[in-house]
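A single structure is presented below for examination.
Every protein chain of the complex appears in place save one, which is left out.
So that you can tell them apart, the chains are marked A and B in the order they are listed, and the count of residues begins at 1 in each.
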Amino acid sequence: MNAMNDVSSKVDRRADDVVLAVRNVKKHYPIREGVFQSVVGHVKAVDGVSFDIRRGETVGLVGESGCGKSTLGRCVSGLSDPTGGGVYFGLSKAEVARLDTLLADGSAAAQAELAQMERRHRIDRLEGAAQRHFRRNCQMVFQDSFASLNPRQLVIDIVGRPLRVYREASGDALTERVVSLLEQVGLGRHHLYRFPHQFSGGQRQRISIARALALDPDLIVLDEPTSALDVSVQAQILNLLYELQRDRGLAYLFVTHDLSVVHHMADRLVTMYLGRVAESGDTNTVFETPQHPYTRALIAAKPDLNDDEGRTMQALEGRVPDPARPPQGCRFHTRCAVATPMCGWEVDDVVRWLESSKGVFDALEGVDRTNAFDAALRFSSEAAARNLASTLRSDAIPAAMQQALEDVTVSGGAVRVRFREVPEVELTERGPGHHAACLINPSHSSSGAN
Amino acid sequence: MVDLPSPSRAAAPVVRDSAFRVRMRRVRDLTAQILSNPATVIGSVIILAMFAMAIFAPWLTAPNTPDPYQMPRDWAATRMPPGTPGYLLGTTNEGGDVLYGVIWGARMSLQLSLVVVGSVLVIGCIIGSLAGFIGGKLDEILMRIVDVFLSIPELIFALAIAAVLGPSFGNIMFALAMVMWVKYARIMRARVIQIKNSEYIDAARIIGDSKLNIYLRDILPNSFTPVMVQATLDMGNVVLIAATLSFIGLGEAGIAEWGVLVSEGQAGIASGRWWASTFPGLMIFLWGLAFNLVGDGLRDALDPRTESSR
Partner (left out) sequence: MLDMTNRPSGLANSPATIASVRDLTVHFPSKRGMVHAVDRVSFEIRDGETLGLVGETGCGKSVTGRSFLQLLPIPPGILAQGTVTFHPHARCGACAGTGCDACNSTGRRPAACPSCTGAGCAQCNGSGAETVELLRLPEDRIRRIRGDRIAMIFQDPGKALNPTLTIGDQLSEVFLQHRTEELLDAAGIGPEDRGLAARLLGRLASQRNGSIDNLLLSLPPLRGKRNLLLDALRNNVAAALAETQIANPYQIIDRYPHELSGGMRQRVMIAQALACNPDLLIADEPTTALDVTVQARILELIKDLQKRRQTSVLYISHDLSLVRRICDRVAVMYAGRVVEIGRTDRIFRNPSHPYTRGLLHAVPTAATKRGQLMAIKGTVPELVDPPPSCRFVGRCPHEKALCRSKNPELAQISDEHSVSCFIHDAAGAADAPSFDEKTQ
């Protein structure tokens, strides 16, 4: 009976509601060193991410490993608290607009109103009933179906647990609820009294999904739910997820590295690179006209069954920089094929470049930074310093980097290097609901691709 | 809905039964797997025989002293060799029946190991699991205490306690418990921390279950394997250590305890009376061996890596 009420109340809610709003979320992990474990820096796993998840839609969150997508997924589901910004749950569209105004407004009155709003909607500030309401309505499915099921519990205990926690059912009623959940995910009554290890990977993932569905949530965070599965089983699970979404109006945050899956499943797409959003927008639009070179690189690298046989996969050069010291300007500029002088070239780029070249790096003794763009590199010999200076003036370094150099002076064994100072690249609108954090504007991007 | 005579309701009791059946089947499978190792079977047989001897001691050899744990004394039959009618394994210097000592020694060893292992298991598990689960300052404090205990050699520590409190069987038990609980606390804490970081704990948090429930339903049931293996091994070890303490004179003189018997009988070995210390010594050896065999078998069978593949 209880469930019936829930469903009817759900119908009342407006379809364009925002289920969850992520605003400027940051998750920085302190790096501790030494005897006293003093904090020497922060790994910026997630560094200022904002987006909305609307009722009944699937938002895909993609990126390479280490881009912060899983950390963000954990922040959204409330498993870990962000160190900055907030995740807001259960705001109407109007309230989200109000929230954005309040966040931009620094006045005392605005802050007071914001604090009030946060008590009711910001998931790490919720208490009592509000927190229970959020917990019931935001569930999660993990990648490793084996690790996410208690090996000593039977399926009935695992799937029935949420119902027990919220005292929704007990005894025979609980059994029947669990059976109906299992049937919804393609399992049945005969699976009730089995242990997780008696199932295949796909079936275990179905059990995880049944558990997530038990409380009839609004949102399920899917953290690489099919990455460990074979393609034929993955197809079963993806179909199941779609059917459940259609029937129940679920919203999904689909965290994955697999672009094919995201292209198939997501309504909207968020591409992350090094803790920040590189591009976001409608899935088809992003795939057809990607605006950020990183998104383009991801698409170009992924083999697809539908492309021409002649198409070659394009690799992305270089490696992901250290998230404790993310690059200035655009974080992608170190690997970008179309980087411009305005993309945030900095002293670290010189150091990185030195590291990969033989001989010169050994002579480097230290770097005295004025700021990220201006520093003196000290060498053991003047010859090494002159060597670097002349290389920086030659075309051995990327042209864009060279143009961004404002000053290279040798004084003794030191080279003073100064780059043009640029601000961090912000997301800009490229079309309706389509944003990208790239300086290159659309008219250039088509020629700049590849 | 409640009034409807639905077929599923009728079927429900049967279904509930099957949860019990499934768990019993799991226990049965596990037992079968443990017993598939011949060494474990040998160990189990020895243990069962020892237990039977301990439990049925009053019927096997009736005590003739008010305190049955005291060795009987029969000045008429001192230093009889094994095979003497009425004294199958011979007698001691004081005319104590060695067979009596062997049988009542088993009862004593069982008592000793159950009390010591049982108490350290409870104390160690509570302290270790709380330290691991709650973490933070509590963990820090408890683990420093554990470190202090661990930095003193086990035997010497037990020796010191027993020496301070005076030679008595009860003091040996107390000394052993004092020494051993830290090991359990450590093992339990390590396991709890490992379990705490597993994904199914995250899954339980996502549901919104309480910390207490997570502790009771997820952490504890999954944490017992290593301490249970350790407890089995220690069932043997405590008897060995207690025997050692008794042997060096910290036990009560004249009681039917294997270590004491070995100690008291050793003087006679030089003059050819080997039996008074050999038979109790053999019992100590068998006791230790049996629990080690079973403990190792358990470890192999309960190893989480092999467990998951079953």
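Convention: contacts are C-beta pairs under 8 Å (C-beta built on N, C-alpha and C of every residue); 3 or more make two chains touch, one makes a residue touch a chain.
Please read all numbers here as calculations on a predicted model, not as lab measurements.
Here the chain not displayed is in touch, across the complete complex, with A.
Only one of the listed residues, A:24, A:284, A:390 or A:428, touches the absent chain: A:284. Touching the missing chain, out of A:39, A:129 or A:305, is residue A:305. Only one of A:32, A:190 or A:246 touches the absent chain when the whole complex is considered: A:246.
When the omitted chain is restored, the residue from A:257, A:292 or A:435 that touches it is A:257.
Those residues of chain A that touch the chain absent from the view are 64-65, 200-203, 230-236, 238-239, 242-243, 246, 257, 259-261, 263-265, 283-284, 287, 297-298, 300-306, 309, 312-317, 319, 355-358.
Quick note on the criterion: only the chains that are shown with their structure count from here on.
One finds 51 Å separating the Cα centroids of chain A and chain B.
Across the complex, chain A is touched by residues 1, 8-9, 12, 15-16, 18-19, 21-23, 26, 198-200, 202-210, 213, 217-218, 221-222, 307-310 of chain B.
Those residues of chain A that touch chain B in the complex are listed here as 1, 77-79, 131-132, 135-136, 138-140, 142, 144, 146-154, 156, 161-162, 165-166, 172, 175-176, 179, 189, 192-195, 197, 208, 211, 215.
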